[in-house]
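Everything below concerns the one structure shown next.
Note that this complex is displayed minus one protein chain, with the remaining chains in position.
Letters A, B and C mark the chains in the order given here, with residues in each chain numbered from 1 onward.
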Amino acid sequence: MTDKKYPTPLLDDLEKGPWPSFVKEIKKSAKSPMVQDLLGLLERSYEEKIGHWKHGGLVGVQGYGGGVIGRYSDLPAEFPDVSEFHTIRVNQPSGWFYTSDALRTLCDIWDRHGSGLTNMHGSTGDIVFLGTKTTELEPIFSELTAAGFDLGGSGSDMRTPSCCNGMARCEWACYDTMAFCNDVTQTYQDELHRPAFPYKFKIKASGCPNDCVASIARSDMSVIGTWRDDIQIDPAAVKEYALAGKLDIGKDVAGRCPTKVIDWDGTTLAIDNSNCVKCMHCINVMPKALSPGKDRGATILIGAKAPIVQGALLASVLVPFIKLEQPYEDVKELIAAMWDLWAEHGKNRERIGEFIQRIGLGNFLEQIGLDPAPEMVIQPRTNPYIFYNL
Amino acid sequence: MTDKKYPTPLLDDLEKGPWPSFVKEIKKSAKSPMVQDLLGLLERSYEEKIGHWKHGGLVGVQGYGGGVIGRYSDLPAEFPDVSEFHTIRVNQPSGWFYTSDALRTLCDIWDRHGSGLTNMHGSTGDIVFLGTKTTELEPIFSELTAAGFDLGGSGSDMRTPSCCNGMARCEWACYDTMAFCNDVTQTYQDELHRPAFPYKFKIKASGCPNDCVASIARSDMSVIGTWRDDIQIDPAAVKEYALAGKLDIGKDVAGRCPTKVIDWDGTTLAIDNSNCVKCMHCINVMPKALSPGKDRGATILIGAKAPIVQGALLASVLVPFIKLEQPYEDVKELIAAMWDLWAEHGKNRERIGEFIQRIGLGNFLEQIGLDPAPEMVIQPRTNPYIFYNL
Amino acid sequence: MSADVVKAKRKTDIGPPNYTKFLPPIIKENYGKWKYHEVPQPGVLVHTSHSGAKLYSVRAATPRLLSIETLRLFASIADEFTGGFLRFTSRNNVEFLATDEGKVAPLIARLKKEGYPVGGIGPSITNIVHTQGWVHCHSAASDASGVVKALMDELYPRFENMDLPGKTRIAFACCLNMCGAVHCSDIAVLAVHRKPPKINHATLGKTCEIPSTVAACPTGAIRPATVDGKQSVEVIEEQCMFCGNCFTVCPSMTMADPENDGISIWVGGKVSNARHEPMFSKLAIPYLPNNPPRWPEVTAAVKNIVDVYAKNARKFERIGEWIERIGWPKFFKLTGIEFTKYHLDDFTHAGESFKRSAQLRHSSEG
Partner (left out) sequence: MSADVVKAKRKTDIGPPNYTKFLPPIIKENYGKWKYHEVPQPGVLVHTSHSGAKLYSVRAATPRLLSIETLRLFASIADEFTGGFLRFTSRNNVEFLATDEGKVAPLIARLKKEGYPVGGIGPSITNIVHTQGWVHCHSAASDASGVVKALMDELYPRFENMDLPGKTRIAFACCLNMCGAVHCSDIAVLAVHRKPPKINHATLGKTCEIPSTVAACPTGAIRPATVDGKQSVEVIEEQCMFCGNCFTVCPSMTMADPENDGISIWVGGKVSNARHEPMFSKLAIPYLPNNPPRWPEVTAAVKNIVDVYAKNARKFERIGEWIERIGWPKFFKLTGIEFTKYHLDDFTHAGESFKRSAQLRHSSEG
């Protein structure tokens, strides 16, 4: 560890304790003058209880409209090496799998051209290279692409899609999330790199209703695996769970089924699959005995987002069930239809979820060519303000 | 029955069938020329599928701003006897109890001065005298008051309060609905007869959460009886129900408890009263064995209304529990505080439920001097748009 | 009492007569002391007091629109069987309050003979709460009494029997003002307009206050405008959803339209707090034609819903509770009702009705 340029007593306190310390991480990279100044600036924030960063300007790499977040300190005189301190979003491989070599390649590039600090990963899913100068952007980009990496999204573009590890390591994946995520990422490179939408558009893919990438809360298009037929039951394994005695199948499994469709008589478990809502609970708690059906696919939901401007939204059902098989032509047609409509009629900084609420779900469906279905709503309308078309 | 002035083949069809016929009722009063013309006009509506009434003007009795709904036909030349056809709202006695004499008194007055047609009762609860001329209003009023009756509400006033029959005939009444209804009706005669509010204000009183006057859906102030202590259980009567075998206590009673707090082991019924939400179901289906607790009172809810303008509202909890004892000073203070605030700041035609939503429940409570309580909401806010007062 | 006498001492603000004057002695004696009730047969309630006293209430249907001839008939029936005591219910039935069990059977016989069926108690269809319609209101998009009569003629056995899973409350309203409070009914029959208001520019400036007319529109479809030199308003027709609130405040904007007015059907509302919290009614059928005098499309539609409910719901389940258990897709399937764009809410809180979860029933069939 290099000598500190500034004393950082407040930050130093956060080197203590059992949880891994981000301060230690910062100090590990402190051979970089940028990181020295970052420590000084951050200590100042801890003293003053206020951030010291200004709005970013438009910085980026040639031909791309996104992927770099410009950032400038408001104390450039005191901390000149962070007067510019941009982040670069590098598109992660689907499922966040790496080889040690791939990791080292990324480290080497970042060692040459930036602070040496990263986020593994950003909230959207990107590899985040944390802190560099404008002049380094183009060199970093060149070395990244040479090594087979590319930038992720930022601004009003398609954002970097992400997915759970799905079929790679999970017995419940109802479709191939990683293949799908990679496919849409590659298909929409132009939309990812050149912001041309009213606002950001995020796609996240989870292999089952457990939704391990929180897609229903955080993506404009959420693709959640599910199935249409019966839950597969291995009666022998059910018996083992019952005998093991750790699980009270009546209370913990049947009793917690949201639609109460599990019948457990002490020896046999039966499910009224027509009323099972594919919540995953019974499967989650008895993974050896139960598994999703064989007729698998996904539900497509639309419009999740954080609160700004009109309040947070969870995604809502758009396609109750789709087989989701390569080359995903049906999904792509749907995406194209939605993007066309939204690009033409969406307001500036209006996410697609807000757009749908503004123009009405019925109109939205009509425009993109989908039939209304009762699965799309909790219940039909309660207010009588019907726009009859005569 | 008098001879018809007009042929009414369409209406005549509605004299047939097992259900009592309103056409027969109209014809029973057809000695009145008004009713003759009403039949003609109504038949015309049936032929043309359109109503033949115009907007009412301001008609009423001296010194009152409400109680009469003016009504004029748009075919006065053809049906001169209904060119004016106003209704009079007569305030019903609490609980809609009558003696035969009282009924006859009303009939006699109406016989002398109107069509002879009534609604027993209007949707708000009034005795509705259906159809008379402007010149008859004052005489009717005089005879009504002489007989001990008075007009009900209309326009932007307190409307005629109504209540379930409560303690008069129901074992579940948790407070005296009829006494309360009569008391507020009498206390607020001025507010009832002289519209001075931004819009109408309805009070309805139900003795228990079954809410037999639909107060939670239809009144600006809904007073619903409830209790705070334990449901009274008669174990012997429980056993009788079990033995009778008509009721499956496990499935039909315990299984349908919304908070699942009833325990039934085949012989004894136990209730976790701390989590009972006083829904009434178990009591409803086992009236001989269960009854509300002894520490009784009411929940006051606020703001129900029909859809116009911003959508229908159910009433929401304002006072989770109040003993509701005569002379109801606490309730009256609350009413006064609410009316003052709403009268001053409510917009024209803004019901109090809409008013609260516009100014915010927190502000409303502050202004009327009530503390916020978690019982008032399904859940605390989910959006982070908090108006901190510093 | 002569008119002169009355004029001399004009009384105001006396309020209604005190209810205690109209209570039968048994009620006065047992007021607040009732212990339990039983329903020995359709239309009859027996309340037993802690004192042991028993009150027999016999409930009969009325069409609500009653001639004074009928009221006098009721009065004399009350005199004959129940000491002159009777009451009306919150749903416009009449109840005769007997103390003598022996009077119950002859009372019922008499009521039936007079054409007033006895029933409406327990898991049945009781009287339909309704409004004025073409009989008295200027706003009506259909008749009220006529539709109700046609419906109840059809549903009549459900009034006289107690063979439904739960209480089934039907309400009718003749316009979106919903005086029948149809917004929380098991089945709501709601008359609707489907054309924007026709504006009488010649009279509007004189009869209506323009600012309050503009403010009346929930969707902001109304703008002040000068037409033929007269102060008036214009309606952006694509923004109009035919609620008629402009007509309520301004007579020169009429809504009624013989061709396009008609009836919508809503289901699954409830008011009581029993088991499920109170719920709004939800749209089932957006439109059926106005077809007087019997509205056959409407009666068939309501009967279908009742029958499907009767067949499929579990004991004590109200319609809304039943549908919540089986899910709306199944409701539309079982009833054969088409799900359309109109079922999707598009007003202020529309987004709150969107299904924001992946908890769905799927079936390989579709």
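Keep in mind that, in the parts below, contacts are C-beta pairs under 8 Å (C-beta built on N, C-alpha and C of every residue); 3 or more make two chains touch, one makes a residue touch a chain.
For clarity, every value in this text was computed on a predicted model and none was experimentally measured.
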| item | value |
| --- | --- |
| Residue touching the undisplayed chain, where the options are A:R228, A:K278 or A:R351 | A:K278 |
| Residue among A:P93, A:G250 or A:G360 that touches the chain left out of view | A:P93 |
| Touching the absent chain when the full complex is considered, from C:G146, C:G262, C:P278 or C:P329 | C:P278 |
| Touch residues of subunit B, complete complex, unshown partner | 209, 211, 216, 224, 226-229, 258-259, 274-279, 295, 299, 301, 313-317, 320-321, 353, 356-357, 360-363, 365-366, 372-388, 390 |
| Residue numbers in subunit C that touch the chain omitted from display | 273, 277-278, 348-349, 352, 356-359 |
| Contact footprint on subunit A, counting only the chain that is left out | 10-11, 13-14, 16-26, 28-29, 38, 42, 45-46, 48-56, 62-64, 71, 85, 87, 91-104, 106-107, 110-111, 116-121, 123, 125, 130-131, 139, 142-143, 145-146, 148-150, 162, 164-165, 167-171, 173, 176, 178, 182, 185-186, 189-190, 192-193, 209-214, 216-218, 224, 252, 256-258, 277-281, 284-285, 287-288, 291, 306-312, 314, 348-349 |
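Convention: only the chains that are shown with their structure count from here on.
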| item | value |
| --- | --- |
| Subunit B-subunit C separation of Cα centroids, rounded to whole Å | 12 |
| Centroid distance [mean C-alpha coordinates] between subunit B and subunit A, Å | 51 |
| Where subunit A touches two or more other chains at once, by residue number | 382-385 |
| Where subunit C touches two or more other chains at once, by residue number | 176, 178, 183, 218, 243, 280, 347 |
